[in-house]
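My questions will all concern the structure given below.
Left out: one protein chain. Kept in place: all the others.
After this line comes chain A, so read on.
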Amino acid sequence: MIFLLLVFFAIVVWLEVPGLIRKKYWRELAVFSLFLLSTFFLSLLQLLDVRIPNPVKGIEYVIKDILRLNYK
């Protein structure tokens, strides 16, 4: 599975990066790399069954238990 993930991300890099370099879009390349790296680690953690904190649970906790603004 990790191999497949690497292949997938390699394809994405192969699709996007040459065009960006050819047009000299360095800033775009930097932001793209930042996003792609973070998504890579996120999906890698998911593949390895690491529990990622659930943002919706956080919202629920803040609204329900701290602010007490929820309906029911």
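Operating definition for what follows: contacts are C-beta pairs under 8 Å (C-beta built on N, C-alpha and C of every residue); 3 or more make two chains touch, one makes a residue touch a chain; residues count from 1.
Rule of thumb we're sticking to: contacts and distances are computed from a predicted model.
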item: Chain left out of the displayed complex - its UniProt protein name, from "Spore germination protein KB", "Cytochrome c-type biogenesis protein CcmE", "Beta-ketoacyl synthase" or "histidine kinase"; value: "Spore germination protein KB"
item: Interface with the undisplayed chain - residues on chain A; value: 12, 15-16, 20, 25, 27-29, 31-32, 35-36, 38-39, 42-43, 46, 52, 54-56, 59-60, 63-64, 69-72
